[in-house]
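Sharing a structure with you now.
Here the complex is missing one protein chain, while the rest keep their positions.
Up next is chain A:
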Amino acid sequence: MSGTAVTTGLRADARIPLRAHLRHTGALVRRNMLWIRQDPESMFDAVLFPIVFTLLFVYVFGGSIGQSLGGGQEAYVQYIVPGLMAMMGMNMAQGVGTGFNQDFNTGVMDRFRSLPIGRGSVLFAKISVEMVRMLIATAVLLVVGVLVGFDITHWPGLFAAVGLSAVFGSALMWIFLTLGVVMKNAQSVQAMGFLVLMPLQFGSSIFAPPQSMPGWLERFTEYNPLSALADAARGLMVGGPVAHDLWMTLGWSVGITAVMAPVAIRKFRTKH
C-alpha cells in the first residue's frame, strides 16, 4: 500500500452516523425516482413484461402443459403466475446492472464518490428504487393473472410470496450491481446476464413441472434457487407444501447477499 512514514497524532477519519446514511440513501432514491418521472418510458418494461409473458405462456403453452398437470389451461394459470412472480425479481435485477453501468460511464459517479457519503448509499438507493419497480411489475402480473383466471386461494400467502420474491430479487441485484461495476459497458452486462439467466430460468420449475425433464436436468432444477422460489410462491398463494422451498429460498437469498453485497460495495469503492 502507501509507502508513507507512520504519522502519529493524526486525527482518525470521521465515521458516518446511521442517520446520515439513511439521509444520503433517501436523497439518492429521490434522484432515481425523478429519473422515472423525467422518463416514464423507463417503466415500460416493468409494466409490459408481466403482461406479455403471462399472455404468451398461458395462451401458447397453457393448453398442452396444463394437460400434463392433470387439467387444462386453467390448471396452468395456477402454475405459471407464481412462477412468473419468481422470474420478475430476476428480470428487474438484470436491469439494475445495465442501468448502473451506464451511470458509471458518466462523470456523476465520480462526483458521488468524492462526496463524504457512505459508498453503500449509492447502491442501497439503486436497490430500493428497483424494488419499487419490481413491486409494480408484480402488481401488474397479479392483475393480468386474475384477469386470465388466476385464483388466489391464500390471501395472506400472497403477501408472503411477494415479500419472498422481493428478498430473493434484492439478493440477485447485488450480483448484477457487481457486474455493472466490474464490466466495461452496458452491452456486456446485458449479454452476461442473458447467458447466465436463460439456463437458470428455463432449467427451473418456473414454466413447467420438472418431472417431465431428463434426469440430469431434473436434478439441476432441484438445486436451482429459482425452482425453490417458484414452488414456495405456488405453495403460499394456491396451497401446497411450502416449508422446504421457503427455507431454501431464504437460505439462497441470505447467502448471495452475504457474499455479494460486500463484494459489490468493495468493487464500487475501489473502481478507478
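Basically, a residue touches a chain if its C-beta (ideal position, glycine included) is under 8 Å from a C-beta of that chain, and two chains touch if they have at least 3 such contacts; residues count from 1.
The criterion applied here is as follows: contacts and distances are computed from a predicted model.
**Student:** Which one, "Cbb3-type cytochrome c oxidase subunit", "Ethanolamine utilization protein EutJ", "ABC-type xenobiotic transporter" or "Spermidine/putrescine import ATP-binding protein PotA", is the UniProt name for the chain you do not see?
**Tutor:** For the chain not displayed, UniProt's protein name is "ABC-type xenobiotic transporter".
**Student:** Just to verify: which one of A:108, A:146, A:198 or A:258 makes contact with the chain not shown?
**Tutor:** The single option touching the absent chain is A:108.
**Student:** One chain isn't shown here. Among A:58, A:96, A:117 or A:246, which residue touches it?
**Tutor:** In the full complex, the listed residue that touches the missing chain is A:117.
**Student:** For review purposes, identify every residue of chain A that touches the missing chain, sorted by number.
**Tutor:** On the chain A side, contact with the omitted chain comes from 1-5, 7, 10-16, 20, 23-24, 26-28, 30-31, 34-35, 38-39, 106-108, 110-117, 270, 272.
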